[in-house]
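Every protein chain except one is present and positioned as in the full complex.
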Amino acid sequence: MPTAMLSEHHARVAQNNPMVPPVSNSILEARDLALWRGERLLFQKLSFSLGASEALLLSGPNGSGKTSLLRLIAGLIRPTSGVVFWCGAPTNKHERFHNDLNYIGHLDAVKPLLTVAENVEFWSTLRGGDAVQEALNHFCLREIANLPARFLSAGQRRRVGLARLLAAPGKLWLLDEPAVGLDEDSVSALFDAIRKHRAVGGLVVAASHGDLPLENAQKLVLPEIHS
Amino acid sequence: MPLGGCLGLASDYRITLGLAIMVNLHRFANPNRFMRLSGFVLPWVSGIAAITFAVGLYLALVVSPPDYEQRETVRIMYIHVPAAWMALFSYTLMAASCAVALIWRHPLADVAAKSIAPIGAGFTFICLVTGSLWGHPTWGTWWVWDARLTSVLILFFLFMGYMVLFDAFDDPTKGARAAGVLAMVGFVFVPIIKFSVDILELRTLHQGASVSKLSTPSIHESMLWPLLIMALAYLAYFIALLLVRMRSAILGARVRSLRMMQAERASRVAIAPERL
Partner (left out) sequence: MNIFFAIVRRDVMLALRRMSDTMSVLLFFILAIVLFPLGIGPELNVLSRIAAGTIWVVALLAAMLSLDRLFQIDADEGGLDLLILAPLPLEVVVIAKCLAHWLVTGVPLIVSAPILSVLLNMSSDGFLVMIVAMVLATPTLSLIGAVGAALTVGTRRGGVLVSLLVLPLLTPVLILGASAVDLALAGLNAVPLLMLLGAVLLVAALLCPWAAASGLRLTIE
């Protein structure tokens, strides 16, 4: 009955009081997330926790809410219920969360009128980074660094987007379909970068409809939405 | 007791889905107190509106004396002036509701703001039309760019902007919040608009506000009373209309959430994390 449901719900919320910080040694923790988009429930009762050097792979068919979950973790979307913690504080109250966050969306945020180097440099400046050259080198963009981005192929543009990961520091990497459109060499460059990042304690959450070669990763499958 | 109880869903679905929908729609799904209260108030307010309209119109159109200069046309004032008051009042109330909705995310505030907009736009429209009708015999032209008519016209556009922006989004909650921000910005700008339009006044003509100085009203008592009763009638009518619109908006949301539950029969519990 509805009244019973309501009180049961309140009891559950009280139990998981969002103001109580997590006890484990986890750095990123999602607790009891639920998200409605428009008139659809994407997921509910979703929890996970990641410690240093750990990775989480989100998979599931297209439209199952992977991108929404990543954007939710980044703080671009508010969850319908539940909380995401970063270093023990809810992300929206954590002062340095945005400094620690490196978000690669499914769009590359590449300005066609700026050169490759200018593109990477802008986002690097915005996040207080100074490793533009290293980033360009790592993703083999050095030769085309002075080319306006409108001449690039989709794969090259994706690499320019990914170069942001290395151009500025960030402990948490959120990657939305990072390997789409990349050739084999670039994929290995990407996962090379991810390995190095995790080796120094970095966290990775990646979403992909297929599988990604993330070693020793937690896996979260979002089921298909029936309508 | 409404949501899950009246659905013919299998009970295991009902609990998980019902919970999630409660979380999502708590802003729609728990206005029971409002429904009860408004259901009680509505007939009374409607009654007051009907009575005050009858009395006010009788006093205004029959009992009150014709004006020395404007003759019978002065009677338009009893329709025109309260409409202008109510237009401004509606916008203020709408902006206040938007503020409450944005700051406290109060369930009913969004519904209230959305329900006020067309009523307020209606009042500005009545004000503009009667102003024009009044203007013709008085000034010899249908429209004069006088300060108060012009600011009501701009107010009309502000209402329109609010409604258009509200509808421009596919997701009604987004529309509500975008339009809410707009209404609050507009509210800050209304006095500025009013003031700047007053500068236009330097080039035109209108009677000064005659009721604002209530202590020594320049309007005669025989005209003041009908005007105030008409204002009361407008206010009661506004409240009644607002309650009806809010109630139907809430019922509409309930229908939508019932449809959602039917569409979401398949349970959407995410699979817990596991090691690869």
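In this document, chain identifiers A and B correspond to the written order of the chains, with residue numbering beginning at 1 in each.
Everything that follows uses one rule, which is that contacts are C-beta pairs under 8 Å (C-beta built on N, C-alpha and C of every residue); 3 or more make two chains touch, one makes a residue touch a chain.
Since we're looking at a predicted model, the values are computed, not measured.
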{"item": "Sites on subunit A contacted by the missing partner chain, in the whole complex", "value": "71, 74-78, 96, 98-99, 101, 103, 105-111, 113-114, 118, 122-123, 125-128"}
{"item": "Absent-chain interface as seen on subunit B, which is shown", "value": "102, 154, 157-158, 160-161, 164-165, 168-169, 174, 177-179, 181-182, 184-186, 188-189, 192-193, 195-197, 199-200"}
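The rule is simple: only the chains that are shown with their structure count from here on.
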{"item": "Euclidean distance of C-alpha centroids - subunit A vs subunit B, Å", "value": "43"}
